[in-house]
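Each remark here refers to the structure printed beneath this line.
Note that this complex is displayed minus one protein chain, with the remaining chains in position.
On to subunit A.
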Amino acid sequence: MARPRRAGARKEAAAAYAFIAPNYLLLLIFVLIPLVGALLVSLQRTDGFGEGTFTGLDNYARLASDPLFWRSLANTVVFTLIVTPVSMAIGLFSAVMLNAALPARGVLRSLLILPMAVSGVATGLIGVLIFDQNSGALNRIAEVLGLPSVDWQSQPIPAFASIVIATVWWRTGFNMLIYLAGLQGLGPDLYEAARLDGANALQRFFAVTVPLLGPTTFFLTVLNVIYSFQVFDLVFVLTGGGPGGATSVLVTYAYETGFVTRDQGYAAAIGMVLFVFALVFAAAQWRASRTRDLVE
C-alpha cells in the first residue's frame, strides 16, 4: 500500500509543478531576476549606457541627505494614511446604503463604481481639467458661488489635496464593490437577532456589519496600502510631482531619477527602499491576521 501511495504523491507533485510552471517561469524571468538586477544596480553608479561602476552603499548613503527623497517618502506615507481610510470608509458606507432596498439600485451601483474603469492617465487629465487654476471647473464654480478661488497648481497644500481628492474619487468604487461582495455573504439571522434585541440601524452597523466584514476590511487595507505606495500615473499626469516636490512620491521620484536625469543606480536604490517598506507592511499585516485567526 505504501508504494503506490508514494508513487501517487510523486505524480501529484509532478503535476503540481507543471501547473504552476507557466506562472512561475514568467514571474522568475520578469520579476525575480529584475529584482536581483535592481539590487545590483542600486550598488552602482550608472546612467544606463555602458558599464556602471560599483560604488557599494553610496547610493543608499546619499538618500539620507537628499531632501527630495525625504519629501517623497513623507508624501507617500501621508498620502497612504489619508487615502486608504477615507476611500474605504466612503466605500463601506455606500455599499451598506446600496445593499438595502432602493429604487434603481442597479443604476446607482453602476454610477458609483464607474471611476474604477477610468485609466490613471485619464483620471489625471480629468483632474487637470477640473483643478486648472484659471479655467478649471472647481474655480469657476467657486467664482459663481462667490467663494475664493484656490491655487490648485501653484500652492503645495492644494496641489497635494488635488491628488488626494482625485485618488479617493478613483479608488472608492473598487472598495465599494468588494464591500458589496462581502455584504452579500452575510446572512440575515444576526441582523434579525440584533433587531429583536432592540438595536437600531446604527448599532446594528457597528455591532454586526463592521465585525462580520472584518476579513474584507483586512483584505482591502492590504490592497489599498500597497496601491497607495505605488500610485504613479495619476500623480505623473496631474501634477508631475510639483510644485517644488510638493506632490512627489517615491515612485514618481524613482521614475524621474531613473529615466529623466538617468541616474539609474540611485533610482534603483529609491525603488529598493520602497520595496522594503511594502514588504515590512505586508509582513506586519500577515502576522496581525494570523494572530487574529488564532483568537477567533
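The criterion applied here is as follows: contacts are C-beta pairs under 8 Å (C-beta built on N, C-alpha and C of every residue); 3 or more make two chains touch, one makes a residue touch a chain; residues count from 1.
In the analysis below, contacts and distances are computed from a predicted model.
Between the names "Methylmalonyl-CoA mutase", "Carbohydrate ABC transporter permease", "Cysteine desulfurase" or "3-phenylpropionate/cinnamic acid dioxygenase, small subunit", the one given in UniProt for the chain missing from this structure view is "Carbohydrate ABC transporter permease".
Interface note for the absent chain: among A:Ala89, A:Ala181, A:Val210 or A:Ala288, the touching residue is A:Ala181.
In the full complex, the hidden chain is touched by subunit A at residues 9, 12-13, 15-17, 19-20, 22-27, 29-35, 37-38, 40-41, 48, 90, 94, 97-98, 100-103, 108-122, 125-127, 129-130, 132, 135, 137, 140-141, 143-144, 169, 172-173, 177-178, 180-182, 184-185, 201, 213, 215-216, 219, 226, 229-230, 232-233, 236-237, 251, 254-255, 258-259, 264, 267-268, 271-272, 274-275, 278-279, 281-282.
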